[in-house]
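Remarks on the structure that follows.
The chains shown are only part of the set, and none of them has been moved.
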């Protein structure tokens, strides 16, 4: 059971990070550059999962994704499957839950690139989308790394919302954080210890790696 | 697909043994998800894809039937459970049994959440029936399920717990001593099983339910301190 | 080769600052000169298309870059810009920085090898921008801008961050660009020395407006502009032509509006043109044709105007040759000794400073 939970968690974290990089990058760009009066509310919305209890998120997702909910009903009609207690439902929940961990580092990296290099690229004939991919993205490499690592690790550590939306279906939604919780319920402390220590070590190693890469404060980029 | 069984926390250990026997007898693999009866119920309402629900009461399976989420005619009482008072390592049981709890050095008493777990409800009823509920209130700790109540005892965080008798037979049970709670102080714990509409493996579910009724399974659960209920279907 | 000029008539409104500027940038180097905050950078950014709030028109020959209806984005204008801080791409090597521009060139532009050689960046191609000195970085930025094949090159104080020695290295390279690569250059600076050494034309800016525009000699010789230019004494700029070399004495003979001048210490060929600066303090007035002196250049001049000045100094405007103007600063005592009066003929001993040589 433990190994399958680890496997599910890794899958969930990977898929979530990929989805978040795809939708988070344009969002981060907009947040870094927009002067719209919507920027502040959207920024706050993105940051909301940082401060919101995961049970609040879990509750709303349960309502939205449940078979009677607006999204869940549509999903059932379209696919014949329910979103709650499914891997897909977990991905949707995790994407929301880990959103700030991916969007904020990319946003800050884009902001740090600033208008200077983008204007320089335009003066060299680069169209905006060209400059985005050829200048802004590579110069933000470190932000992307931080984003991917934080998003991955945070998804791996997700508990409350996943518990409410996914329950604990083995091989489907029983992620490692829940497995730890259940091992404890089953009085299997050895297994709980093993998983907890593994996660602790993994998270720590990843953080040390990210901070070491980011320690050099001067703008030497990843090459 | 395996047979997915949502089981009330108290019955986790027996069902693991039963599932092994079922598989050994040529049944499909069984996946077990443990939790409080009320938690399972809420999840099933919200679309959780379980084949079989082994509840710790009769009310929730009945409600699922009403809501069309359980299969008509599949309900049966698979076990009658009992409550024990457990004193953790280094703590004593009250000399005059359960009723003496209130005068006993109890640092904390763990029970399951009465609104989610039938064993929690039985514990509350018994404490009320013996007039100890109010006095013990400040020392009460609630676990979401009866398993979590025991977990607080196992980690030494409470001195006493009111839990299912089956735990006295479980592998890895915590140390200490226990004493049965007189069943007359609470409603009897009649545990119903039901097959569910949203289960992905109806055939497997049917086979598992049949096996649960078998003498072999009933013998196993009696070995965990349950009283067999035979093939008593709900009137 | 017929190089179309860039014509503009622009306006921009900011809190506490308004730009209102019209002008023409023909081929050659046009300096934009003015004190800090007068709007030089803003004007360049408007021309390049980086200021969203900028209204008005810009045309490059027949091509409209901006008008009431059209607004080409920055990357469609054929403008090369070198920012004060070089702005090389830190994640690309020097070669990749140049390649970035080369791949995106608009229209025909100068040859890779020609640019790389002209700016002396061959040796730097495999370096990273972070490992370049300030002067090297500016040369690379200039090469990069040229490689896009711009129709107009905008340089925003490219030398401000550099010290004396490095400036001397880059100034001649910039001066040679218009002829070599057939494009007009706009050069922003608040150093009048750079204007004098580099520019063909100058636009004087003050508080968002172009106060004056014209050839460097016109604008700098006009007394109305002296205070803006920070001159300490009246100064005129003369254009001169190399007529011949006197090899016996190592002297160069120059033709100016004031007549022929002989100067030593120059490495020039006949036909080249020079820019000379003559401040009132470089002029000595004597009543009669002098005996030999180390100055050598003696001009017959006529007093035009005498401006008395507090504290014993007099500024005298003089005309020489075919109407060339020059000024002398002399003490009041000397003025009396010379019996100065409008129309009086005197001799001026001068040694102008050579500012710029056009090759």
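Here are a few things to note about the model shown:
Chains: A, B and C, in written order; residue numbering restarts at 1 for each.
The working rule: a residue touches a chain if its C-beta (ideal position, glycine included) is under 8 Å from a C-beta of that chain, and two chains touch if they have at least 3 such contacts.
Bear in mind the structure is a predicted one, so any value in this text is a computation, not a measurement.
Protein chain copy numbers for the full complex, given in the shown labels, come to A x2, B x1, C x2.
Heads up, the rule we're going with is that only the chains that are shown with their structure count from here on.
Ranked by how close its C-alpha mean sits to the mean of all protein C-alpha atoms, the top chain is A. Spacing of chain A relative to chain B, judged by their CA centroids, is 37 angstrom.
Centre to centre, using the average C-alpha position, chain A and chain C are separated by 56 Å.
Work out the mean CA point of chain B and of chain C, and you get 92 Å between them.
Residue ranges of chain A in contact with chain B, taken from their complex: 62, 66-67, 72, 82-86, 167-171, 174, 182, 184-189.
Chain B makes touch with chain A in their complex at residues 4, 9, 12, 31-35, 43, 46-49, 145, 147-148, 150-151, 154, 170, 172-174, 198.
Partner chain A is touched in their complex by these residues of chain C: 48-50, 73-75, 79-81, 83, 85, 87, 89-91, 100-101, 104-106, 130, 144-145, 148.
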